[in-house]
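Here we show just some of the chains, and they stay where they sit in the whole.
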Amino acid sequence: MLRVGVIGCGGMGRDHIRRLTEKIQGAEVVAVSDVFEESARKAAEICGAKVYADSKELINAENVDAVFIVSPGFAHVDSLLQAIEAGKRIFCEKPLCTTAEDCLKVVKAEEAAGKHLIQLGFMRRYDKGYQQIKEALATGEYGEPLILHCTHRNPEVGTNYNTPMAVHDTAIHEIDVLHWLVDDEYESAQVVMPRVTKYSHSELKDPQIMMLRTKKGVCIDVEVFVNCKFGYDINCEVVCEDGALKMAQPAYPSIRKNAAVSTAIDTDCFVRFKDAYDKEVQDWVDNAEAGVITGPNAWDGYLAAITADALVKAQETGQIEKIVSAVEKPEFYK
Amino acid sequence: MLRVGVIGCGGMGRDHIRRLTEKIQGAEVVAVSDVFEESARKAAEICGAKVYADSKELINAENVDAVFIVSPGFAHVDSLLQAIEAGKRIFCEKPLCTTAEDCLKVVKAEEAAGKHLIQLGFMRRYDKGYQQIKEALATGEYGEPLILHCTHRNPEVGTNYNTPMAVHDTAIHEIDVLHWLVDDEYESAQVVMPRVTKYSHSELKDPQIMMLRTKKGVCIDVEVFVNCKFGYDINCEVVCEDGALKMAQPAYPSIRKNAAVSTAIDTDCFVRFKDAYDKEVQDWVDNAEAGVITGPNAWDGYLAAITADALVKAQETGQIEKIVSAVEKPEFYK
């Protein structure tokens, strides 16, 4: 039984606590912590865990085998470094850290510790739809992937959501999952800005078309449209030399009514990726004993950070921006 | 140029006159007739044809090469026999006649005349959807057909529409097209009566499941649901030894809106089978010179009549009713 301490007990944190408590095999939440005592108390009620006022204390608690970080992004770096030092297993919600520099610090600390401790919460790699595509590509039956057409559509966002958040909060999932899907690394980024929807506001260019090029020359376009109104609509088509594959959509009944046949589209990511959230955490727990990470790791977190930075720069310049890592990929992560 | 006289100038008749005048190559309407003078006059305005008070006179007019019968069903038999006697080419809207006996009379008259003169207005044989299925079956790639699952759904019907009309006015199209589709003849009929929809009335059992068995043992079920509310929805799946084929639906855009992706369903047969109506008439005109009939003929009209009779009987008895022809299929129609 993996004894987990959860740092960050907001909505997402409590979701994970419920998941760990009710659905996941082989784990239990024994400690919780939040800067807001009230949130921590509510969380403790779900799982019966001990409340820690100080997250560092939670990390170092003897009965805590593993740390689950769901605090705001800016707070991740400190908790990560402390947990690495304490040799605890770590699940960290995305982003790894809010700057590429901090990500690199964490990468180096983990490498120095010599143990693979960190799994990053990019759940899409655990989605059945992407996995089916990855498996199909692996058969070789379709030749090499050449182009990816994707959409990341969201019904609507709040007024505090601005243009760079389309990268950091939205496209960030494509950034992680797509290079994993085609087993490749990004080389450059561009952002095309279409006419803005009437449902947006002055601080948000919506929709956007984000384009990425990989080192092998795969060209990716991602339509990011966060006020599309009609649903949470994730699509991915992989065009290969010997065929094109479209990711399956979630299975819903087809309904004949009102002179149309229709199928439901999900309206939020928690329904759309429900199974993926469960599986990423179960996988992390399952691998804890063996001391391995099969999901996205700290290096993936660093790559996501530099790719996001390039896209944000490209939003401003309108140019094709290079994506360059400050260091070579360490042997440790190969 | 085939000079056509049209008998029956109601809504359907005027539709055909417009079709013959505006769309069909190689035909012109030169004569029209209707028991209501007003209808005939309106029709004449569309095409500039001469109005005949008496349909028999129209049939025998020298400049009339071909007779197009769109009068009420009970009036067909007289016009058919007169036109056969006059040696005119004939297009007759369904039904051939309202009784099997009259149908047989027409069949025998045509046979006696020794010329294939009559094409019957079962337009579905000209629908691209059915034709694609028939072509696929002809390749042999799917083996023998074993089962047909069909639906004939209609948004709603008037209060004068009653239980037997579900056969005579609705399923009659399946009766003709399905045996042609699998190149076979009917042997027996049964009707299953499900719970009645709240949208029906005391004289109408709706929906019904009509079942036909062919001589080769193909079993057919047709859901006839004339108050289905949602659309005019024609489906046909042919289950074969080596695969199952579903007829294509009309092509409409797929639309993402309101948390669903949807595609339109037609709401009436004139839109659904628009192209088929045009093609059946063009085909009749194209074959006129060569003196052949490639569409449904008088014998098909007789078969439809005895099959419909068996289904109406089966509606009442709840039993499996035999479908027996009073005569062997004449050599003339083979």
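Each chain carries a letter (A and B) given by its place in the written order, and its residues are counted from 1.
Please note the rule applied: a residue touches a chain if its C-beta (ideal position, glycine included) is under 8 Å from a C-beta of that chain, and two chains touch if they have at least 3 such contacts.
As the structure is a computational prediction, the values presented were derived from the model and not from experiment.
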Assembly size in copies, with 2 chains present: 4
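What we mean here is this: only the chains that are shown with their structure count from here on.
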Cα superposition angle of subunit A on its copy subunit B, in degrees to the nearest 5: 180
Subunit A and subunit B, separation of their C-alpha mean positions in angstrom: 59
Parts of subunit B lying in touch with subunit A, wherever the complex brings them together: 155, 229-231, 233, 256-267
